[in-house]
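Here the structure comes first, spelled out in C-alpha cells, and everything after it is commentary.
Note that one protein chain is taken out, while the other chains of the complex remain in position.
What follows is chain A.
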Amino acid sequence: MEPTTAPPKPQFSPAAQAEIKRLLTHYPADRSKSALLPVLHIAQAEFGGWVSPEVQDLVAETLGLKPIEVYEVASFYTQYNLKPVGKHVLEICRTGPCMLRGSDELTAHLERITGAKVGGTSPDGTFTLKEVECLAACGFAPIVQVREKYYEQLDTPEAVDVMLNELKSLVHRPILPWEETGLPNSLKNY
C-alpha cells in the first residue's frame, strides 16, 4: 500500500484573520458563536468557493466551537457549498417571478453553452450551475448571481454572453479585501 500523507491543514490568510477579529467585536464576548455565519462566508471565499470538512474544522477551532456546531450550520444554509465547485458558480433563480420571465429557458441555455448541468460543473472547470430560490430582485428577472454580483434581465442570449465574457476575463483573486462589485443596472436607474 502506498503511504498516504494527510493534506496540509488549511490556514486563514492574515487579511481573513484580521476580518474575523473585527467581526468578533460585533457580538458580546461570550457569544463568539454568533460570528459563525460570516466566518463561514470568509472561509468559503478563502478556500476555493466551498467549505470542506477540514475547513469547517478550522472554523470550529477559530471560534472555539465543537465541529458538529459548524457542520450542522454549514449543511443548513444553501449558500455554503459542501462539494468542490468550478471557478465561477452561477446561481440561477428559479422561483415564480423569475420563471414567469424565462428562468427555465435561461437555465436550459446556460446548460447548453457552458456544458455544465444544474448541480454540476463544466468539463473545463470554469462554470458550476446551481439553481437557487428567490434572490429578491424579481422586477429585473431572470437573474443569476455570481459570488457577490447580480446579473439581471438575462432574457436574451446577448445579455448572457455579456455576463459570461465578463466572468471569463475575471482574474481569480482572494475576496479579501472585499471586492467592489458595483451596483446592478437596475439600481443605477431606479
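Convention: a residue touches a chain if its C-beta (ideal position, glycine included) is under 8 Å from a C-beta of that chain, and two chains touch if they have at least 3 such contacts; residues count from 1.
FYI, contacts and distances are computed from a predicted model.
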Among "ABC transporter ATP-binding protein", "STAS domain-containing protein", "Peptide/nickel transport system permease protein" or "NADH-quinone oxidoreductase subunit F", the omitted chain is listed in UniProt as "NADH-quinone oxidoreductase subunit F"
Given the contact definition stated above, which residue among A:16, A:90, A:116 or A:141 touches the chain not shown here? A:141
In the whole complex, of A:17, A:34 or A:126, the residue touching the missing chain would be A:34
Can you list, in ascending order, the chain A residues touching the missing chain? 26, 28, 31, 33-38, 40-41, 63, 69, 72-73, 76-80, 91, 94-97, 99-101, 132-141, 145, 148-150, 178, 180-181, 183, 186-187, 190
